[in-house]
Structures are given as structure tokens and as C-alpha cells.
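All protein chains of the complex are present and in place, except for one that has been dropped.
Per-chain numbering from 1; labels A, B, C, D and E assigned in written order.
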Amino acid sequence: MNIGILLKEGPYNHQASDTAYKFAEAAIAMGHKVDAVFLYNDGVTNVTKLSDPPQDDRNIGARWSELSRKHGVEVLACIAASKRRGIADEILIEGSGITGLGTLTDIAIRNDRLVTFGD
Amino acid sequence: MNIGILLKEGPYNHQASDTAYKFAEAAIAMGHKVDAVFLYNDGVTNVTKLSDPPQDDRNIGARWSELSRKHGVEVLACIAASKRRGIADEILIEGSGITGLGTLTDIAIRNDRLVTFGD
Amino acid sequence: MLHTINKSPFENGTMETCFRFLQPGDPVLFIEDGVYAVQAGNRFAEKIRAVMESNPVYALSPDLEARGIDRLDEGVSTVDYQGFVSLVEKHQVNSWL
Amino acid sequence: MLHTINKSPFENGTMETCFRFLQPGDPVLFIEDGVYAVQAGNRFAEKIRAVMESNPVYALSPDLEARGIDRLDEGVSTVDYQGFVSLVEKHQVNSWL
Amino acid sequence: MGDTNIRKIMHVLRHAPHGTIYTYEGLEMILIMAAYEQDLSVAFIGDGVYALKKGQETGGIGIKGFAKTFMALDGYDVEKLYVDRASLEERGLTEEDLLVDVEVMDSSGIGRLMAAQDVVIHH
Partner (left out) sequence: MGDTNIRKIMHVLRHAPHGTIYTYEGLEMILIMAAYEQDLSVAFIGDGVYALKKGQETGGIGIKGFAKTFMALDGYDVEKLYVDRASLEERGLTEEDLLVDVEVMDSSGIGRLMAAQDVVIHH
């Protein structure tokens, strides 16, 4: 099964990022393809590399970066939502990108499922 | 009257930033002193200078910057909340700073009112 | 003590929680999406009327206008941002987020 | 269609809204703060029981454990993240945020 | 899903306008998706019905208004607009309070439409 994920909240403030990550991890472990994680609304703040959480806490940005590197998951932030919130190319984590809502439409069309996480 | 403001949500996603700004503007117009705007939780994302909203929309970060410059309002983001969310010195708007929660305590103690805005 | 409520009572329990802790005479100010509470003819008319027996109720006029709310429950006063500040001059603030 | 609910029903109307749109047989999965809905003995026990007459009800076990919820309404099944994925294999998803 | 190129996509607006950005950014998403010739529909449920309220004047709060953009959806061939009757009624609203022509339906009817979708996105 091919899965797209839509993530609508930023890291730490809401559990959405954590649940989306755990869901993606489980899907991959079961042999499914997680095609892309699309970030919308405050969700775009998942991909700032300036995030520096306490050492005993999870690093949510680094986790997305690793998911992208190891499993080819595209991690994409909506450009209009990113501009509003100060997410720009120079602060993106490795493996992420900024793109338009047309890409989300493609993701919704080409996958068997689109699963949304948010507030 | 001396007023401190505690702002707990980021810009654009929630109206809290807008209401806090309009409230501060009105208080200043009435002759009150707005001592500080302290940013907590996702509120710390109010002070990224990378924000680039559409031209026909308000620029929330620039607005805080101007309030600080014109009226001496301290605009301060909590350091622990900022680190989690990728708000760092190199991307701060002019007139803002990063500080500890002790500063919020001082603000709560030294002002006649602490008014909170959030979600 | 001034109580502010910024959530629609239709989706969120904030208003009803706040009402349980109100002291008689404490003013209540609806702001942001909270102002939907005082639109005339909605499901909460009875609750708002009951609160107004012991507490003055205000709504922020720029938030009402932004949402196209022109008919308010009888007895609700409107204030602009300066009116909000005036209420804060008279009372400590309890913002029910 | 799989319906997920991630909000506590005590503070937010999401669960009750979702229930109005459910079709018979559609599974419901409580996640995140939504899992408080199915704690045994709470105010929503009757509503959960009514839904279970026509719909299977699940709760995400890691979210239950994180919140210290050990007693569930009778008839509620638990799944882990892989069980969540299995439900998504069988159904399109409707995430009630 | 390989056997068809047209996906049934429903956007569900559930938040009031202005207090949060969800409705506005939801509308931006709908406008982009409208260009992709999928089978799009929009359901207004709960506080989402307030998005269509006539007479919104946002000058005072300093936020750009967007209610009139809903009137443009027709021009983008987004014509399936469903409003939940119970949500209108408990808010003391009627169809006359709304900016655009919509189909007011019972929850069960909207629920059946939902169940037939390939993708449902809540805003």
C-alpha cells in the first residue's frame, strides 16, 4: 500500500508530529511505502534545523530527516504556509523541501491513502 | 497603569498575536505603559525575521519590532520554548530577545497587570 | 476580576468551565471566536441570560464585525480595544484560553 | 471508512460531531487525547456504548498507557501503531481534527 | 486505485474564520486542488458554517477578509458545497444568512457522501 501523510501542526506543541512519525515508522516496518509527508499550517515548522531540544528529549526535525534518508520519504512543506511562518530554504533540515499545494494534490492522487494528523 | 503581556501562540495560525497587538496599541494610545510582551509555547515564533507574508497581509513580526522601537516595549521569547521550536538569535527580528522564565516572573511582579493571549 | 473567553462555545467547553468559577459581579468579555456565544437566537441564549443575572457581559466589537454578527443577546454590551483596556484598568485579568 | 478522533470529549465537541456523521459499521479509532473518551466510568460511557451497537471502537494502546488509562469501557479494542496501519489498509481514513 | 484517474476528495471546514487560520488555508488548498480536475466537494460542519456568514468586515481586527472568495468557488468549478443543517440550526442561522448557494443537508446525508470519498481532509 502507498501512503501519503498530511501533517498540520508544528512539533512539540501538539502530539500530531509524534503520532505521524510513529504511524509512518509502523507502516514502513509492515512493508508499506510511505511516499511523502506534506506539511501544512503550522506543520511547516517541523523542518527547521535550528530546533535544539533538550538532550533527553526526541529531536523531531532530525527524526524526519532520517526517515527521508533511510526510507526515501519526501518531507515537503507548503510554500505559502512556510513564508508566513518564517520557514525558508536556509534553515531546512536535510532531506526536506519547500513546494506548492499542487504537490499535495499529486500526493493525494497517486497514493492509496492520505492520512491526516493535526490538532 | 503598567502592563505585561504573555503571548502563547504563534502568528497567523491563531488570532492571539493580532489581539495582543491591538490591545497593546490601544493601551499605549490611552497613556498606559506596555512594559513587555513575553512569548511562550508556540508564541516564540512571533519573532522570526524570516517570515515573509503576502504583501496585502499584515507582517506580524515587523509589527512587534516597530512596537518595540517606537514605544520601548520589550519583546522577549522564552529560551527553552525557543530552542525546541528553532527560534535562535540569528533569526530574531530587531528589538526582540531571548531570555529565561525568570524574566517573565519579574514582568508579572513589577507590572500592575499581566494579560494573557493564546489559543 | 475580568474573565475573557476566546473560544466558540459550540466546539469547546471553555465558556461553560469559566461560568462555573465566576464570582457574582465579575465582568465577562468575549473576544475572538468567543463572540459567537452572544449571537442572538443561538443555542446558548439561555445560558448567557442566566449569567447576566449576576455578571455584566461584554463582547469585543471588532471581533463581532469580523464575523458578521449584528444581532446580540439583549443586555450584552460591546467594547472596542480601548474599552477592553478600560476593563483591564478596573480589574485583574483571568484569560480562559 | 476509518474515523480517528484525537481530542478529549470533555473539552471539545469533535467526538460528538463525528458520531453524527458515522455510517453503520465504520470503525472509530481514538488516538492522542481522544483516548480519554473510553476510560471506564466516565461521563461518556453511555454514548460510547450506544456507538458500539453499530460501530467497532478502538483505542491506541501507547496513548492509553501514556495517560495511565487501564480500565476501558467494555467492548473497546486496543491496537498499537501497527494495528492502526492495519485499519488503514482496510479503510479510507477520515481524521476528525 | 489505478483503474481511475479521478479521485473523490472532500474538504471539511470545521473551524470558525479569523480565530484560527484553518479555514483560510483550507480555502487556499481547495482553490489549488480545483485546478486538478478531481471530483472535489466541500462540507461545512460545526463552526465551519460561520465561514459563509454574510456581512464579515475584518478591518477592525487587522486581518484580511476572505469570505468573498467562497463566492468565487463556482468559477473554479467547485460546485458541491454541503452545509450541515443541525450546525446551522443550533447557531440560529438560516440559508439566508449565507453568502453563497449551498446544499443544506442532514448529517446522515453528508455522512453517506463522506463514506464514498477516496480522500477526506479536515481543516
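We adopt the following convention: a residue touches a chain if its C-beta (ideal position, glycine included) is under 8 Å from a C-beta of that chain, and two chains touch if they have at least 3 such contacts.
Since the structure is predicted, the reported quantities are computational estimates derived from the model, not experimental observations.
Student: As a test of the contact rule: which chains in view would the missing one touch?
Tutor: A, B, C, D
Student: Could you list which residues of subunit C touch the chain missing from the display?
Tutor: Missing-chain contacts on subunit C: residues 1, 13, 17, 20-23, 26, 92-97.
Student: Residue-wise, where is subunit D in contact with the chain that is not depicted?
Tutor: 6-8, 10-11, 32-33, 36, 39-43, 45, 61-63, 65-70, 80
Student: So that we can see where the missing chain sits, which residues of subunit B does it touch?
Tutor: Residues in contact with the chain left out: 6, 40-41, 80-81, 100-102, 104-105, 108-109, 112, 114, 116, 118.
Just so it is clear, only the chains that are shown with their structure count from here on.
Student: Is the contact between copies subunit A and subunit B built from the same residues on both sides or from different ones, judged by whether over half of the numbers are shared?
Tutor: At the contact between subunit A and subunit B, which are copies of one sequence, the residues are largely the same (over half shared).
Student: With centres defined as the mean of C-alpha atoms, identify the chain lying farthest from subunit C.
Tutor: With centres defined by C-alpha atoms, farthest from subunit C sits A.
Student: In angstrom, rounded to a whole number, how far apart do the mean CA points of subunit C and subunit D lie?
Tutor: 33
Student: Rounded to a whole Å, what is the gap between the Cα centroids of subunit A and subunit B?
Tutor: 28
Student: So which stretches of subunit C touch two or more other chains?
Tutor: 6, 10-11, 32-33, 62, 80
Student: Enumerate the residues of subunit E that touch no fewer than two other chains.
Tutor: 14, 18-21, 46, 61, 63, 119, 122
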